[in-house]
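Heads up, the thing below is written out as C-alpha cells.
Shown here: the complex without one of its protein chains, the others still in place.
All chains are identified by letter, namely A, B and C, in their written order; residue positions are counted from 1 within each chain.
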Amino acid sequence: MTTVLPLIIVVPILAAVGAFVLPRWSFPVALVGSLATVGLAVALAIEATATGAVRHTIGGWRAPLGIDLVLDGLALVMVLLTALIGLAITLYGRGYFGRAAPETEKGRQAVYFWALWMFLWAALNALFLSGDVFNLYVTLELLGFSAVALTALADKPNVLKAAMRYLIVSLSGSLMYLTGVAFLYGGFGVLDIAQLSSLTRETPALAVAAALMTAGLAMKTALFPLHFWLPPAHANAAAPVSALLSALVVKGSFYILLRLWLEVLYPLAGTFVPQVISLLGVGAIVWGSLQAIRQTRLKLLIAYSTVAQLGYLFVLIPILALERDNTLVLGGVICFVLAHASAKAAAFLSAGNILQALNDDKLSKLDGLMRALPLTVTAFGLAGLSLVALPPSGGFVAKWLMLDVAISRGYWGLTVVIVGGGLLAAVYVMRVMGRLFKQAAQPEVLSALKPVPRVMEFSAFGLALLAIGLGFAGVYVLRLLEIGARAVAGGG
Amino acid sequence: MSISQLLLILTWLTPLALGLWQLTRLSATLPLAGLAALPALLTALFVPLGTQLEIPALLFGSIFALDRAGQVFLFFTALLWLLAGLFAQAYLQKDARQPHFFAFFLLAMAGNFGLIVAADMFNFYLWFALMSFASYGLIVHSGQAEAQRAGRLYMVLVIVGEVALFSALVLINAATETSRLAELSGRGIDDLSAALIAGSFGIKAGAVLLHLWLPLAHPAAPIPASAVLSGAMIKAGVLGWLRFLQPAEGAAWGELFLIAGLVTAFYGAVMGISQTNAKTVLAYSSISQMGFIMVGVGVWLIGGELREAALVAVGLYALHHALAKGALFLGVAFGGASRLVPIVLLLPALALAGLPLTSGAVAKAALKSLTDQLSGGWAEVLSLGLSLAAIGTTLLMARFLWLIARTPEPHKAMPRLMWLTWAALLICVAGILFVLPEASGAVSESLKESKVATAVTPILIGAALSGAVGLVASVGKGRLPALKLPLVAPGDVLIVFAALYAALERLLRAVLKGLNVLQERLVASLSWGRALNALSALSAQLEARLRTDWLVSGGALLLLSLGVLLIVWLSSL
Amino acid sequence: MTWENSLPLLIVLTSLIPGAIIFFLREAAHGVRTVLNLVGAFSKLVLIAIMIGGLQAGVTYETRLPLLPNFDLVLRSDSLSVLFVILSASLWLVTTIYAIGYLEESPNRSRFFGFFSLCVSATMGIALAGNLITLLIFYEFLTICTYPLVVHRGTEKALRGGRTYLVYTLIGGVLLLVAVIWLHAVVGAVEFMDGGVLNGVAQSQPALFSLLYVMFVAAFGVKAALVPLHGWLPRAMVAPAPVSALLHAVAVVKAGAFGIVRITYDLYGIAVANQLGVLTPLLLITCLTIVVGSLFAIFQDDLKKRLAYSTVSQVSYIILGVALFGPIGSIGGLLHLVHQGVMKITLFFGAGNLAETLGIHKVSEMDGVGRRMPLTMAAFTVGALGMIGVPPTAGFISKWYLGSGALAANESWVIGVLVLSSLLNAAYFLPILYRAWFKEQQAPWPEEHDFGGRLETHWTLLMPPVVTGLFALLLGIVPYILRSLVEVIILKEYIG
Partner (left out) sequence: MIGSAVLYALGGVALFGMGLYALLAYPNLLRKILGMNVMGTGAFTILIAAAYRGSDAAPDPVPHALVITGIVVSVCATGLALSLAVRIQAVTGAAYLTPDEEDAP
C-alpha cells in the first residue's frame, strides 16, 4: 500500500497535464483526477489508521538528496481536508465555467483553471507530505505559482494587479524561507525534519533561520500586519479560486510554520518570539474583523474575515511550542484550520453564486436574496455560523478547544480576544445576513436575476454542511492527529 | 355523598353553572334566575350543622362545611339573593343587557355562597375573589360615566383587598401550617396578619376610611344589585373577620374594633345626611350600620365568656341589616309610584333605627346586652355612643324617606313580580327574627322595659330633630341662604385619595418616561456601535497605506524578522 | 441502538427532521407541510408519554455521543427535563396549529415552519441536556434558529428587532461559553445530577464559584430577560404572533429560566448555592425585574409590547422560586415555569387573533372587542387574571407557593414584591379587560379580515387560545397533577 503515498501527488499532476493537453476534455480529466485523489486520500486514511504513520522514500533515494514523503496524523488531516474541499470546488468549477469551447475566452480560462487547479492540488499534497525543509520550499513555490496563476485567470486590471502583488509577496516570502533553510543546513547539516527535530538547539543559526522563516511564512499566511496583499487577491479572483486561496493555499504556508515550530524551532519556545507571533495573531483578529465590518462588498468582507480568522491560527503558538506532545492544543489549532477552510470555502462559493446571479456583490444590493437564492443564502448562513463559532459547528469545536487551553492555563487576555473575535465575526456576518433577510426594496431586481447552476448552489451548501458537521467530528479529528504523533518526530 | 353534602356543593355550583351558562348565552335571560339561590336557602334551612365534604383534588384540597356562623350568614344571604334575583327579573325586563346583568349576578351569587360554605382558606379566597370581581359587572351595568367611575374605584379597592388578603393568608398559613378554617381558631395570628385581615375585609365591609367605594358603587348599580351589595355582599367582610381574625392580642384588637365601629357608625351617618340621592343615603347608612356590627365583632374579639354571645349578636345584626337594607333598596324602585310607598318604607326604616318589635330592636338589644357587660368604661361609652349613632340612623332614614317621598312618578311599568318580591322581603323584615330559634333570647331581651326605652329614645330625638330641620327648611325657604347639597360629595375623603393617586401617577409616568429614554439610549449605543465605525474608518486609512506603500509593508516584514532575531539575542544574554 | 439510549435523541429528532424537510418544500405544499408538522408534534408527544412511563418504572433514558475528549453530547431524561419537555412539546403542538392559521397566504412559510421546528428541537435539547456542553450547544442553537423567525417579516423594524436580539443573546452566549469552559478547566467534565455535583469543590473556592455562578446567571439571564438584560424582548415583538408565543412561552425565555434552574439545582446544588450566598443577590435581581418589568408594561399602548414587558416580570417569578431557598419556593418556581407558559401563550394567541382578525394592535383600539370576539377575549381574560394571580387560575397557585416559600426562606419582604407585582399586573391588565368587555365599540375595526364561517375567526386561530386558556384554568383548579411531578423533582434536589 505504500505506493499510494506518491500517487496522491502524481495523480493530480497527471490530471493537470491531461487537462492542459486535452483542452476539450479538461473537465472530465479533472473530475477523474479529483475523484481519484479523494479516493487515494481515503485509502491513505484507512491505511494510516490501521498501521500508523507512513514514510515513503521516492525511488529508493535516501535523504538528503532523495525525497522522503511522511504521512503522520497532521499531514493526513490536511490531505483529507484538501480532498473534501477540492472535490466540492471541482464540482463548483463545472458550474462556474460551464461547457464553453476551449476556443472562446471563457473556455480558455476553463482549461487553465482545470490544469492549474489540479497542479495546485498536487502541490498542496506534496507540501503536506514533504519530510524535509527544502522540499517544503519547492512545494511552497509550486503552490505559490499555481495560486498566482489561478488568481490572474480573469484578465482584468484589478485582478492582474492583485496577482502581481500576490506574486511578489509569495516569492519574497519563499526566498526568505529558502534563506532560512540555508541557515538551518549550515547550522545542523541536515534537512530532514525528523532529524532536525532531534538536533536543534538554541544557536545563532537557528535564531536567524527562525527570524527569516517565521517572517516569510507569516507574510505568505497573511499574518497581520503582513496581510495587505490578501484581500484584493482573494476578493478579485474567480469564485472557485477565491475559495481555494482562502480555504487551502494560506493553510499551506501555515502548515509549514506549524511544523517548524513544533519540530525544529521549539528550542526558542522559551524566548518571547512565540508570544510576539501570538500577539500578531491577536492583532489580526481585531484588525481583520474591524476591516471586515466596514467593507461594502461581500467578497472583500469575506476576504478580511479570512485575515481575522487566520489570526486565530497563531494565537496558540506559544503554548504549542511548549507543549508539543499535547494533541489537545494542536487539535484546537487544526480543528480551526478545518473549520475555517470549510466555512470560508462555502462562504466564497456562496458569494460567487450571488455574484453570478446579481452581477454585483455590493452589500446594499443584497436585499431579499433569501427568497431568490434560499440554498445559497442558507449555505452562507451556515458558514457564518461556523465563523462566529456558534454551536453546533466546526468553528465552535475549534474555539471550544482553544478556549479550554487558554482558560485552563490562565491566558485571560487570550480568552477575551477569542471570545471577542467571535462577537466581531457575528457583527460582519450579520451585516450580510440582515441584508439577505430583508424585504427587497425593488422586487423586480429579484426576478431579473441570472440563473445559478444547481451544482454551484449544492456544492456551496455541501461545504457549509461540512462546516457544521465538523462540529460533531472533533473527537475523530483528534484521534487522527494522534497517529504517529511522536513516532515521526522521533524516528528518522 | 349524602344529600346534605350534595346540597352543600349545589349552593355554589347552581349559580356558578347557571352564571357561566348565561355568560355564553347573552341573547336571552334564564327564566327565574334568582331561583339559583334556592339550594343555598335549603342548605341553610335543612342541612345539619357540621356537614362537611372534602374534595382533595380541587385547589390545595377543598373543604366545604356548614357551621353555625355559616348557617346564619347563608340563610339571610340566600334569602336576599333569591328575592333580589326575582325582583331583578322583573325590574330589568326592558333592559336589553339584562342577560349580562344576570351573568354577573349569578357569578357574584356563587361567590357569595361559596365563601360561606368554604371551610378552607383557599376556597374562601377563591369565592371571595369571584364575588368581588363579578360584582364589578353589576356596578358598571348602566354604563354611565358615574357607574364607570364607581366601578374603577371599586376595582382598585377590590384588588388592594385581594392582595392584602393574599398576603394575610400566606402569613397565616405559614404560621399555623394549616389551611382549614376550623383549625385556625385560637391559633393566635400575629399583628401583621391581623392588620391585613382587618383591612382587607374592612374594605368589603365598608369600615371607615376603607369605605370609599361604597357610596359610589351602591347607588351606581341597578337597584336589585344594590340590595345584594349592601345587604349581602358587604357581610362577607364580616364573615371574613369571624373566620380569620384570631389575633393573639385579641383584647387590643377588640378595642380597636370597638373604636373603629363607633367612628364608622357616626361617620356614615354624618356623611350621609346631606346626600341628595336616596341610594347614596342608604349606602352611607350601610356604612353606619356596619359600624354597629363592628362593635359586635370587637366584643367577639375581646372574647372571654362573651365570645359566643357576640357571635350570635353579630349574626342577628347582620341578618337584620341585610333584610332591612335589602327592603329599603328595593323600595327605591317604587319611589313615586304611590304615596303609600314612603309609608310602607317606614317599616324597614324604623327597623333599621331599632324601633321595638322590629328586627332592629332585637338585633340592637342583643348587641346592647353584650356591650353592657364590657368592663373598663366601655359599657358606658358604647351605651352612649350607640344611642347617639341610633339618632344618626333615624336622621338618615328620615332623610331617605324625605327623598323617596319627593321622587317623581316613574315611567317604568311595575310588574307584579316586583311588588311580590318586595312584599315578601318586607314580611321577612317584620317577622323573621321572631321566628328564628337563635333569636328567641334576644327577642325577649328586646322587649324588656329598659331596652324599649333606650331603643325608643334615640328614635324620638331623631324624629324630632328631622321634624325641626324640615320645619326650618320649609319656613326658611327663600329667606335663608340655600344650602348647596350634598355638602360632601359621595365618597367624602375620596377626593384626597384621588388627588394623591393622580400625583403618584404623574410621578410614575415621569419616572418611567425617563427610564424608557435611558433604556433607548443604552440600546441605541449598544447596537452597531458608532464608536466602532469611527475606529474602523481610521483603520481603513492605515490599511490602504499598508497595501499601496511597499516600503511600509516591507518595513513591517523586516521589523518582524529583525525583531525575532533581537528577541532571541536578548533572551540569550 | 436500544430504546433506552435512543429515546431522548428521537424526541429531539421528531421536530428536527420535519423541520429539515420542510425547508425544501415548495411554498404551495401546504398539505405536506401541515402533515409533517403535526406528525412531528404528535409523535413527539407519544415519545414523551413513553418516556414518562419508563421514568416511573425507573428506566433511565440517555443518548450519548462523543463530541470532544472528555465531553459527550448527553441527552438524558430526568424529572426536570420531563417537566420542560411536556410544556414545550404540548405548547408547540398548539402553536403549530395556530401558526398554520396565522400564516395562511403569507410568504416564506416553508422557511418559517422549518425554523420553527428547529427552535423546538433546540428547546428539547436544552430540556434534555445532561451536561453543560450539551446545554450550551442547544442554547446557542436556539438563538440562531430564532433569529430568522424574529426578522421573518423582513421589514426594517423587524431587522432592528432581530439585531438587538442577537446582540443580547450572543453576548450572553459568549459569557456562557467562557463560564462553561472555565468550570471545565477547574473541575473537569461534570454532568447534571439531582442535588448538584459541586458540593465540596465549590465551598473550597467560594469566590471563583460565586463568580462562575454570576456568569451563568447573567448568560441565561439574557434570554430570561432579567432586568437589565431584558431590552431585546420588547423589541422582538415585531415578529408574528406565533413567534411571540414561541419566544415568550414555548422556548426562548423559558430556556433562560430553565438554564438558571438547571445550574442552581443540578450543577451547584441548591444547598451549595445557598452556602455560597449567591441566592440573595439573585433574589434581589428577580424582585427588581418583577417590579420594573410591570412598571414598564403599564404605559405601553401597543398590546404586544405590554405583554412583552409583562413577560419580563413574570418569567422572573420562576427564578424567584429558585432564589428562595427551600422546597416550597422551589415548587412555586417550577410550577410557574409551566403556568407562565400556558398563560402567556394564551395572551399572545389572543393578541394575535385581534391583530389577524380585526387589525387591532393597540390597547386603545380594543373598545368593545369582547363582543366581537368573545371566546378569544374569554381566553385572554383567563390569562390576564392568571397573571394577576386571581384564583382559580394557575397564576394563583404559583403565587401562593412563592409567597409561602418566601416566608419559609425568611424573606417575608418578598411577599411585598408579589403584592406590588399583582397590583401592577392588575393596573395594566384590568384596563384591557375593561375596554374589551365593558366599553362600547368606538370606531370601526382597523382592518377586518373575513374568514367566513360562523366562528369569530378562523378555527385554527380560535382553538389554540381556548385550549390553553382552559389549561390555565385547569392547572389552577386541579393543581395536584402538576404539583406531584414538581414535588418529585424538588424532593430529589433537596435530599440529593
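The rule is short, and it goes like this: contacts are C-beta pairs under 8 Å (C-beta built on N, C-alpha and C of every residue); 3 or more make two chains touch, one makes a residue touch a chain.
All values derive from a computational prediction rather than experimental measurement.
The chain we do not see here touches A, B in the full complex. Only one residue in the set A:136, A:292 or A:355 touches the chain that does not appear here, and it is A:355. Within the complete assembly, A:152 is the residue of A:89, A:152 or A:424 that touches the hidden chain.
Although one chain is not drawn, the whole complex shows that of A:27, A:97 or A:134 it is A:134 that touches it.
Of the residues in chain B, those that touch the hidden partner chain are 548, 550-551, 553-555, 558. Within chain A, the residues in touch with the undisplayed chain are 64-65, 134, 137-138, 141, 145, 148-149, 152, 155-158, 160-165, 167-168, 171-172, 175, 178-179, 181-183, 185-186, 191, 232, 297, 355, 359-361.
As a convention for this text, only the chains that are shown with their structure count from here on.
Among the other chains, the CA centroid farthest from that of chain B is the one of A. Innermost chain of the displayed assembly, by C-alpha centre distance to the whole-protein C-alpha centre, is C.
If you average the Cα atoms of chain A and of chain C, the two centres end up 42 Å apart.
Averaged C-alpha coordinates give centres for chain B and chain C that are 37 Å from one another. As a whole-number value, the distance joining the C-alpha centres of chain A and chain B reads 78 Å.
Under the contact definition stated at the top, the residues of chain C that touch 2 or more other chains are 163.
Those residues of chain B in touch with two or more other chains are numbered 528.
Remark: chain B residues 528, 532-533, 535-537, 539-540, 543, 546-547, 553, 556-558, 560-565, 567-572 touch chain A in the complex.
Considering their complex, residues 160, 163-164, 167, 231, 235, 292, 295-296, 298-299, 374, 385, 388-392, 397, 399-400, 403-404, 406-408, 412, 415-416, 418-419, 422-423, 426, 430, 434, 438, 440, 476-480 of chain C touch chain B. Chain C makes touch with chain A in their complex at residues 23, 65-69, 73, 107-108, 111, 133, 136-138, 140-141, 143-144, 148, 151, 153-156, 159, 162-163, 166, 170-171, 173-174, 177-178, 181-182, 184-185.
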